[in-house]
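Of the protein chains in this complex, one is absent; all others appear in place.
For chain A:
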Amino acid sequence: MSFFARFAQNRGALIGLIILLLIIVMAILAPLLFPESPWRMVQRPFLPPLSQEGFLLGTDTMGRNVAAGLMHGAWVSLLIGLVSTSVALLIGVPLGAIAGYYGGLVDDFLMRFTEFFQTIPNFALAIVLVAIMQPSITSIVLAIALVSWPPVARLVRAEFMSLRHREYVEAARLVGQTNSTIILRQILPNTLSPIIVLASLMVATAILLESALSFLGLGDPNVMSWGYMIGAARTVIRQAWWLSFFPGVAILLTVLALNLVGEGLDDALNPKLSRER
């Protein structure tokens, strides 16, 4: 069975994938549908949804178009989720691989280093980092990556530790392959499925973290994001429910979709497990 056919067997994963594609389409279409900056005030404030032509989701406290914000925000959220996860993988995978493969003192040193990051609460560290570096897309991405790599390192290390004594790895050592070839060609491909699954969940967490940072006012002041929209609307939540409701639903759907896709990937990448369903 092909990879996609196995993936599609999981109904939830398929739905997740469709939602995710819609969000991506939203992000791509945003500059076409709303060429103007989402920060521009275009109508009178507190316009409820569906009350005026062209303002499907109404306007916010300053008279900015909520629909425009939502679509531009999709781009920011996805970008931050994907980039920060990639950065976290770039840090976590090599560290975990080296620690797990070599073991001993190397492992001890790298794991103490990892624990140093793990002992500080994620969100507190992210706030401090963003505050020090000045809020901007780059600093937010970096902060999220820096707080989310330790689980990756731990996972990869555990996988490497269990795989490095497999007979096929020993066979590779016996034929004279170098350590780097063994790590990259023999072991890493066999750890990919848990890494991919974890990564899909990390994208979701990153989006949530960014939203939380923006909610606290630590978002990039130049880009519209879902978290910022909710944060800005929290004082008027009783007068204008739609201001926090739509971005909230957007975050919920995105995270849900990513989780579903992650689960589907897990099934598809572990053919043994999914066959038992």
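Heads up, the rule we're going with is that a residue touches a chain if its C-beta (ideal position, glycine included) is under 8 Å from a C-beta of that chain, and two chains touch if they have at least 3 such contacts; residues count from 1.
Operating definition for what follows: contacts and distances are computed from a predicted model.
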| item | value |
| --- | --- |
| Which of "Fumarate reductase iron-sulfur subunit", "Tryptophan synthase beta chain", "NADH-quinone oxidoreductase subunit L" or "ABC transporter ATP-binding protein" matches, in UniProt, the chain that is not displayed | "ABC transporter ATP-binding protein" |
| Of A:Ala68, A:Val83 or A:Ala172, the one touching the omitted chain in the full complex | A:Ala172 |
| Those residues of chain A which, in the complete complex, touch the missing chain | 166-178, 181, 185-186, 189-190, 275-276 |
